[in-house]
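Dumping the structure here so I can ask a few things about it.
Heads up, one of the protein chains got dropped from this complex, but the rest are sitting where they should.
Order of writing sets the chain letters: A, B and C. Residues in each chain are counted from 1.
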């Protein structure tokens, strides 16, 4: 399979197959560290705007929030004692800034405020390429639907030939599914990914009356939604994200299944333009993009279940269920992001073989008997037209540049 | 625990605990059979309106769709050979109507059209009491938030006392979570529960050009959404329903956890008005509604995963993945419906003990040292006010009476 | 599909497809009620043998434990208040026996003792037909392996033809998987399904020193393992059962997948002897047993996850996680039992088409080029011989007749 320019360099042993697409770099420890620091910086700026942090202190904190001064392994090691990496990150940050600024670092916040907001920020950004790939896959499906509006083939139910259909209608079904998943995911991204700010127990204590104002400004700084209340222990937001990802993965799994079935030698109705080879079987033309998409997508349902099962947080912060979200949420973004990246590859390079479709159809027409002349594909064509016409208007999410970061140049993505 | 008037009679051995609330009767085999017949009847009426079924035939079919003429066990036994109960149901229906009407029964439909539409209809109806209970629980949480706006208590993180908060703020958090889950579930109900009509392979063959019109009329007859394409193998709709149910169950699990923790003897900050007893321990006052809610809710995540994992349907109808949805979807509605019914019970009858909250808080205040005088609960009060003010405007879903059924009296719910 | 003599009458609407095999009747409410009463009766007899219950009282209790005197719906309704159906069952039992006997009913037990032991007893019995079907399926696979030891066909990887193999080797792979799942399940049944007896908090209080003796006798009475300690809150036993069921379902899913793929029209290498029809497509020959097996098996992984996630029981009895096991455990037994029953049907009636296998292989041989003459199937034949020779010696579990029940006639199964 030829290299794609936008692909980030895979690093892990399985990543060439299971961590595909630009989504991956946005989920790295480096991306996470950057996000944690952006949240601390945004909090300082929000505090300044709300009048509870001196402007100079905010500027000093903002300047100190430079990832180069922090080491992930150190933070991780120190997190063993504190239970999360924000505690040592704040300690380090306070040690960098001038002494009189230190009290304004992390002002009014609790570790979970920073972690949750960073998780949302990371997801918000990872969804940009993920949605682009998902919509790219849908666009390719739309192209296939249009191009093959009248390409007859056997419709198959329970893996048995049933009655004629068209490849255009099949592709239109894929398109609708991919579009629906994208619509839901974009909706979650726009409305449910929120900043978190509540302080130690969610009361916004320690900021006088300014807490609500700071919370709103923090969200605005980061381009995230502002929640009505802190949601430390009410995990509807992470699970709506998880579910939307699970839906996208599931649609991808369906398309993958169809492609691998159609690509069987005995069927031969589609192939991938640049199939994968085999070290020992030169004749094989594996539909590697579809296979890889299926492999990635298969990891999603269990991860969604983990996040749903972790909703029973105790009181104001959970005794484990919160920490339990971190890896599964990342794995779910990796898996779904990779699945849709592979699926976009697959559909953009799918080769359709109408003659094989027709050849496989003929015996069915014979069995059907009554079908003399043109195969009866019902309203397949008009249905394709209708589905294409009904596609959602949409703008891909633009990368939201946090306010006030423009001057700092390349730290934003 | 005193009987609740709206409770349907439990039938199964575990149902007294695990199948609570009016949602259950709407998920019974009787409800399913009624729905299957309503879909066949609505299809005949839709066909008549679209001009492809004689009005008299439609009326005859409509009249024949009477559950009394059908036996669930017979249908189930016959389904063994055909793979689903619609095949024998249609055979029986054709045997009941006059011979010249028989060809108009199930006109243009495939079994999955009827099953999927019935599943959506059943869910649409089951969600009426489920949403009522979910919103009832949220209303009770709102009442608690309002009543205890200024009731101080210890905020607890990682199951350790952290800083002061109020019970009002805790209850407001519950309310927001329950409201959010209800909002999402109502949205899915209103926009994603759709009729299914595509015929054998989704092409709407066999109806001339009328298929799209029939599909639209079928949806309108039943009060369901009309999809742009048949969705036999694109399962975004069932999984969005499943995920919304999983979210509702998860919020319920969170509230349950808090209630059972607060009700511990050593904490004693809440109790249930009519706790469950024990056959051998007369002194026990089990918070049985919260415990049962937790038990019901715990079943949801795995079922959601099953439905997500079943999305990879093959071609135009799956070789197993479709049938795999039936029991898990029902179980998920039962589990979530029961969880929210118990939670409503729990919150409507929750007894709060402010004096215990205060007594447990005192040692924390001592440890905190700096807290002289009134406990510092930050903005807990204003946050409660704000959350109450921001509650969603909503109308509970009204029972949608299928058009044309008015005359037939009591068959509708 | 022709009726199978051993099939119990399906009752539920989906049961014809999703609740197949004799396992179902052993999981019914009636079976559960019988098991609950058998446990109470066995407990009384164990108490008598241990010298803490008068022989006459034990006999009276034993006689009163007649399911005809109990109503499931009543118990279920009453369970709403108590949290489980054992509380009202014990009350009823005490009301039936003479007053002086009543104190000996449920002597030293807690509700969970009875529920858990009954659950194990129900599973122990349900596994008899389940294991018979699983081993029957393995035997059929063995027969196919033997019969088709030298039947050449295309080996397929990533759904692409790879190199030649034999159908015998494929069937031997199925056999090994089914045998391994059966071995593990039989092992769990023999060693891990245990009686539960600990009293209110697992201390065996209230029986003087006789508790351990009573516990051992109770297990022996019921043919269950005797645990070293009560396991009210240590759920290794239910999850080992669940995992073994999940494994059996997973192997079944694999075989189903292969059969449905081989049965595709374009492949045509196997078919089911009595395929399912279609109401609208007379030409179709759906491999309904394989499809149904897949549908049943697909429900297992999520249910296993539910039971694993429910292991975190609080203290001496969980605040919800215990009750959360009841429905999923039953559903898992139903799903797996049905999957293996369908799989046995499928394999016992599988028609193999060697000529189609050979015809599909020829183009592959052409692509492989070097393969002149007989296809090179390596050691496929000797591997089949080896696998057949290595099959586990096993005796199907015999129905364990609880001691002391012989005289009561037909209540045992």
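Operating definition for what follows: contacts are C-beta pairs under 8 Å (C-beta built on N, C-alpha and C of every residue); 3 or more make two chains touch, one makes a residue touch a chain.
As the structure is a computational prediction, the values presented were derived from the model and not from experiment.
Undergrad: When the whole complex is taken into account, which chains on show are touched by the absent chain?
TA: Every shown chain touched by the left-out chain: A, B, C.
Undergrad: Would you indicate which residue among A:59, A:212, A:226 or A:324 is in contact with the undisplayed chain?
TA: Answering carefully, the residue with contact to the hidden chain is A:324.
Undergrad: Pick out which of C:256, C:271 or C:329 touches the chain that's been left out of the picture.
TA: C:256
Undergrad: Touching the left-out chain: which of B:182, B:248, B:291 or B:318?
TA: B:291
Undergrad: Of C:59, C:147 or C:308, which residue touches the hidden chain?
TA: C:308
Undergrad: Residues of chain C in contact with the chain that isn't shown?
TA: 83, 110, 155-159, 162-166, 169-170, 172-174, 176-177, 180-181, 184, 199-207, 209, 211-212, 228-231, 233-236, 239-240, 243-244, 246-247, 249-251, 253-254, 256-258, 261, 294, 297-298, 300-302, 304-306, 308-309, 311-319, 376-380, 382-383, 386-387, 390
Undergrad: Touching the absent chain: which residues on chain B qualify?
TA: 154, 156-163, 260-261, 263-267, 278, 281, 283-288, 291, 301-302, 305, 309, 360, 363-364, 367-369
Undergrad: For the chain that got dropped from the picture, name the residues of chain A it touches.
TA: 1, 7, 9-18, 20, 29, 32-33, 72-73, 75-87, 90-91, 106, 110-111, 200, 256, 260, 276-281, 286-288, 290-299, 301-306, 309-310, 319-324, 326-328, 331, 335
The criterion applied here is as follows: only the chains that are shown with their structure count from here on.
Undergrad: What's the farthest chain from chain A if centres are computed as the mean of the Cα atoms?
TA: The most remote chain is C.
Undergrad: Closest chain to the protein's overall Cα mean, using per-chain Cα means, please.
TA: B
Undergrad: Just give me the whole-number Å value for how far the CA centre of chain A lies from that of chain B.
TA: Result: the chain centres lie 28 Å from each other.
Undergrad: Give me the residue numbers in chain C that touch at least two other chains, ranges are fine.
TA: As it turns out, chain C has residues touching two or more other chains at 260, 278, 281, 286-288, 291, 301-302, 305, 309.
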